[in-house]
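Here the complex is missing one protein chain, while the rest keep their positions.
Right, subunit A next:
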Amino acid sequence: MIRHLLTADGLDSETVNTVLGTADTLKQTLLGREVRKLPTLRGRTVITMFYENSTRTRVSFEVAGKWMSADVINVSASGSSTGKGESLRDTALTLSAAGADCVILRHGASGAPHRLSEWLDHTGTRVVNAGDGTHEHPTQALLDAATLRERLGELSGRRVGIVGDLLHSRVARSNVHLLRTLGAEVVLIAPPTLVPDGIESWGATVTHELDPQLPTLDAVMALRVQSERMNGGFFPTAREYSIGYGLNAARTAKLPEHAVVLHPGPMLRGMEIAPRVADSPSAAVEQQVRNGVHVRMAVLYHLLAGEESTA
């Protein structure tokens, strides 16, 4: 089993299936329980370090840890010594010295969790990437796969479309890697200005036209338009983006009956997804969040419940 969870790229199908299987078992185990608390990670300390804003990822990691009886401590950049000028490395070493068995990092810089894992490897502290810059967000890809499996069954041979801001999306990159590992075909759809360089190497089909793809898709994922990372003119107006690439009722009507609509959140209703679509039965947005807790429990279980590391 893996030591740190840094990317979806490079996770083999056996590891992915083990984690998703554990997540499903945990979900069944907790189903209908009055007290959702397992003693599994008693005495383990999990610290979340979030240098970017987040609601669902931070909360679901915290809930996941707490449901398994780990002690979860949240550190945010604004309230910590980072504000006094401490480097990421020193902050991480401090948290490790203070007893963190696992550090969950969200950072604006791509590759920050990777560097952190190198700095912390000798301490035995595990690192989980909760989103780094425009690079990867592996637990999001895992929870998306868990949700798609619940709705569609095995993903081998399925066709999944990812629409929107590919340029800034760590969710898209992680999903492409994970879905391909599970045997699904991925179609990436975006305006030319929002397609990153080197996308050919991702192993997915790239197109600028959404409508012709719709009847062929088993699932479609709308990405948030990340205005906080946009300094230039990537498209003329929000309305024009919405007309070309927004998931509205007319578009979802062209999808096959069984097709699933996903959104990693937070949703910009009326921009990349219409309110009517977001609240329709084919949308799995809340299911994604629910599965996020179980998937993150599974990740913490596999990283922390085994033998003490001897490193």
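In this text, a contact is a pair of C-beta atoms (placed from the backbone, for glycine too) under 8 Å apart; a residue touches a chain by one contact, two chains touch by 3 or more; residues count from 1.
In this section, contacts and distances are computed from a predicted model.
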Response to the item:
Taking the list "Heme lyase CcmF/NrfE family subunit", "Peptide/nickel transport system ATP-binding protein", "Bifunctional protein PyrR" or "ATP-grasp domain-containing protein", the UniProt entry for the undisplayed chain gives the protein name "Bifunctional protein PyrR"
Response to the item:
Out of A:Pro236, A:Pro281 or A:Gly306, the sole contact with the unshown chain comes from A:Gly306
Worksheet entry | Sole contact to the chain not displayed, among A:Gly21, A:Gly99, A:Gly203 or A:Pro256 | A:Gly21
Worksheet entry | Contact partner of the left-out chain, one of A:Arg33, A:Arg89 or A:His258 | A:Arg33
Worksheet entry | Touching residues on subunit A - with respect to the absent chain | 1, 18, 21-22, 25-26, 28-29, 33, 35, 37-40, 68, 301-302, 305-308
